[in-house]
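Removed: one protein chain of the complex. Kept in place: all other protein chains.
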Amino acid sequence: MTATEYDRAPRVAVRDYASPLAEKLNALWETKPGVIGWLSSVDHKEIGLRYIVTSFIFLIVGGIEALIFRLQITQPNETLLTPEQYNELFTMHGATMILWYAFPILTGFSVFLQPLVIGTRDMAMPRLNAFTYWLFLFSGIYLYVGFAIGEAPNDGWFNYVPYASRPFNPGLNIDFYALSNILLGISTTLGSLNFVVTLLHMRAPGMSINRLPILSWGTLTISVGNLFAMPSVTLAFFLLWMDRQFATHFYRPPTGQPLLWQHLFWMWGHPWVYVIVLPAISMVSEALPILCRRPLVGYTAVALATVLTMVLGFGVWLHHMFATGLPGLALSFFSAVSILIVIPSAVSAFAWLGTIWTGRPVFNTAFLFFAGFIVVFVIGGVSGFMTGSVPVDWQLTDTYFVVAHIHYVLIGWNLFPVMGASYFWFPKMFGKLLDERLGRWNFWFMFVGFNVGFFPMHISGLLGMPRRIYTFPEGMGLDTINLITTIGSYVFAVGFLLFIINVVLSLRHGQDAGPNPWDAATLEWTTPSPPPPYNFVVLPTLATRTPLWETRLRESPYHSDLGKGFPLDHGKEALATTTLDAQPEAILRMPEDSLMPLLLALALTALFAGLIVKLWWLVIASLVVGLIFQLIWLWPRAKLAERRP
Amino acid sequence: MTIVTISRDDLPIGSVTSRTVGWWSMIAAIITEASLFAYLLFAYYYFAVQRRGEMWPAEMPTFKLAAPNTVILLVSSVAVWFGERGGHEGVRWKQTAGMGIGFVLGVIFVTIQVFEWKAKSFSLNSGPYGSIFFVVTGFHMGHVVLGLIMLLPLTLWSALGYFGPGRDAPISIGAIYWHFVDAVWLVVFFSLYITPYLGLRHG
Partner (left out) sequence: MSNGEQILPSPRTAQGRGSPATRSILALALPCLLLSTKVASAETPLDYLITHGARADSIAHLAWFSTAVSVLVILIVTALLLVGMFRRRDLPPPALPGLAAIARPQDGISWIYVGVGITTVVLLITTFWTFATLARTGPQPGPAAVRLLITGHQWWWEVRYLADTPSDEFTTANEIHIPVGKVVEVKLRGDDVIHSFWVPKLAGKTDMIPGQENQTWLQADREGVYRGQCGEYCGQQHAHMAFEVVASSADDFEQWRQQQLQSAPPLSGAALQQGEMLFDSRCGICHRVRGTTAGGIVGPDLTHIMSRRAIGAATLPNNRGNLAAWIADPQHTKPGNLMPRLDLSGPQLTLIRQYVETLK
């Protein structure tokens, strides 16, 4: 690379992944070998996979916790676990699943896929991307350190005060939860910020906002949503920590307000439940049509519905507080919104049905997961519709009916799409197809196990089984149902085990996938599988939403240019485009691999470790070190054209 | 059939004045920070409404230190704006002076704020009002300090002549943040200092 330039008219080159150009780009973008190289990688594909693997590990850990405590409530008056053990297990289960599995797994898919889908070379801020991963990992380890030393949170995942305040919970249990949550919150916020910038600023030329793949709409929507929602929970936990550490008066009666916690928590909590499903259902909206051999029915409607769900999601938090004695007017309003929020979901549901009905589905495992998903989507949705009605919720709330609802939405709307997406994008990630025969077994075990395990929870809920009870008496009509539930959960777990086996076997012996095994329509399928470090040898230019299908669909007189484009090979470079029309705007210099993200994440974690053990010198030391790292990180570099020399 | 073509004009390389990656991130960060303060003030108003008379300290807020301090912060914003203009025009002294004065005024704001805190009859844990007052102003103070941590290197880098016309994105980005901190203060000031006089105290 020569002396820094400040403008350039990029040259145009031909797309050829075997050319010297490709080799040059490879040398520029490749992660260096060795441990240091691995730790300092900022490649979004590498980081995305790390996210996915880590989240699946959290899923397994949380799942094993559930499998253990399920044994305690399989039959009446069981004494396998003590009440406290049971409480810690279900709390860890809920927290792990909702916070350390359900969102990070989608982040993983997004981090891996989004730059490919929108035709760019990396996230807008690759080092920040690495940083958010490390922070996510460390926050999870932080939480589990508490678990390991016997100080696991024990107040349920939503952690109501006053039970979470010092007088009723004197140990470090809640502190571990509060602080790990703040740490994770920082990671989530920064990750969302990175997606917003990437998706608004780095789309391939010609990918105007109305050509944004539906997959990206999910990520974009929830990333913006997170910017608004995350501070609420971070603040809630911070104030709780203040109450516990410094005897402030936020939550603890008589001077504090227990309900303030609930407001702050659910103002985040409800948007959050959409945050952890919208990218997943967008994956369905993206992949299902491809397997039905037609474009999605109602692209615009579905994109708008995605956004609308998020927006309305900010207006329903009170439905988690229907029984707290709120005024009737508030109840009516929030009840109405909770019921009407069904409409955007109905849009998606009927779009999928229409797509299947008018398309010609390919019955592979991914499709099975998506079709199964539609069934559990509706079951999970309608139970939410029922609790949305205030008087009914007065009966249903805090019973197993709600437990059924959350598993149908969380497993149904999150894990099933994730499974389907794994089958669908695995070939892109690793260049191998997952085994179809094992896939069938995988699907049927999970689908049957899931419904056998969780559908009966609706009934135990209707029969009045309260949630979060470590045992239940005989003679309540609950014995058989709970036995069935436990059996189903184990069948479901076996199904997931089959998936892991399939991944391991297919990585070794899987059939080669080629660049586009499903004959799909979008940009990620134009790269080799797995994609090279630089993703695209030349940046594509779009004229339609489905560049790989446009010749066959014959709908637009204009055609995308996938055969030639900007190679941008003067160093690590990517293209910035305008927000709405995606016209080229600037050439971005991308940063090199760096250890800084890891070091900064370590410093921040050390700071939080200092907070929990009250080693104030450690807090201050990590703060200073962190600031120095920050300064180095942000120092304007002439090489990156951030400053005049 | 027409294949689309890309325009091949000269493209700027790296961080340009505005709408760079950094600029976008700062906007996103400000959205989330603004939400944070919205939730903080939600807590304040929630207490005010739920606990009516009980929450408040004996005295009404005084403006003796807070009013001049508000002015100081506003002036610092002007200074930073001045520095930013210097950056656009490529006038190095203007740029350095603007940032530097902004920094100094920010430090004065922080110092006065500490005295303001000392003068209070209540404390962080004397009651809900104290908790809210100190946490809200503390959060704001945290943001001011963060802003100062940005302004200091910006001043330094300006003096080193790193930036010039078309290459002053960090200056603009830092400046937006500083203006934001300033704007938040106005909202905080209104909520904590003025609403009690507007009758919030009596429900």
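Think of it as A and B in the order they're written, each chain with its own count starting at 1.
Rule of thumb we're sticking to: contacts are C-beta pairs under 8 Å (C-beta built on N, C-alpha and C of every residue); 3 or more make two chains touch, one makes a residue touch a chain.
These numbers were taken from a predicted model, which means no experiment stands behind them.
Asker: By the document's own contact criterion, which visible chains does the hidden chain reach in the full complex?
Answerer: Across the whole assembly, the hidden chain touches A.
Asker: Given that one chain is not shown, which residue among A:14, A:141 or A:346 touches it?
Answerer: That would be A:346, which touches the missing chain.
Asker: Per the definition of touch given earlier, which of A:20, A:34 or A:254 contacts the omitted chain?
Answerer: Candidates A:20, A:34 or A:254; residue touching the omitted chain: A:254.
Asker: Which candidate, A:24, A:166, A:468 or A:570, sits in contact with the chain we can't see?
Answerer: A:468
Asker: Given that one chain is not shown, which residue among A:394, A:616 or A:635 touches it?
Answerer: Within the whole complex, the residue contacting the unshown chain is A:394.
Asker: For the chain that's not shown, point to the residue among A:61, A:184 or A:291 touching it.
Answerer: Going through A:61, A:184 or A:291 one by one, A:291 is the residue touching the chain not shown.
Asker: Touching the hidden chain in the full complex, which residues of chain A are there? Just list them.
Answerer: 76-77, 79, 82-84, 87, 155-156, 160, 162-163, 168, 253-254, 256-259, 290-291, 293-295, 297-298, 301, 323-325, 328, 331-332, 335-336, 339-340, 342-343, 346-347, 349-351, 353-364, 371, 374-375, 378-379, 382-383, 385-386, 389-399, 433, 436, 455-456, 459, 462-477, 479-481, 517-519, 521, 549, 552-553, 555
We take it that only the chains that are shown with their structure count from here on.
Asker: How far is the middle of chain A from the middle of chain B, if each middle is the mean of its Cα atoms, in Å?
Answerer: 31
Asker: Quick check on the complex: what are the chain B residues that touch chain A?
Answerer: Residues 1-16, 19-21, 24-25, 28-29, 31-33, 35-36, 39-40, 42-43, 46-47, 50-51, 54, 124-125, 127-128, 130-132, 135, 149, 153, 157, 161-164, 166-167, 169-170 of chain B touch chain A in their complex.
Asker: Any idea which chain A residues touch chain B in the complex?
Answerer: For this pair, the touching residues of chain A are 4-10, 12, 124-125, 189, 192-194, 196-197, 200-201, 205-206, 226-232, 234-235, 239, 242, 246-250, 255-257, 259-260, 263-264, 267, 541-543, 557-561, 565-566, 575-576, 583-589, 627, 631, 634-636, 640-644.
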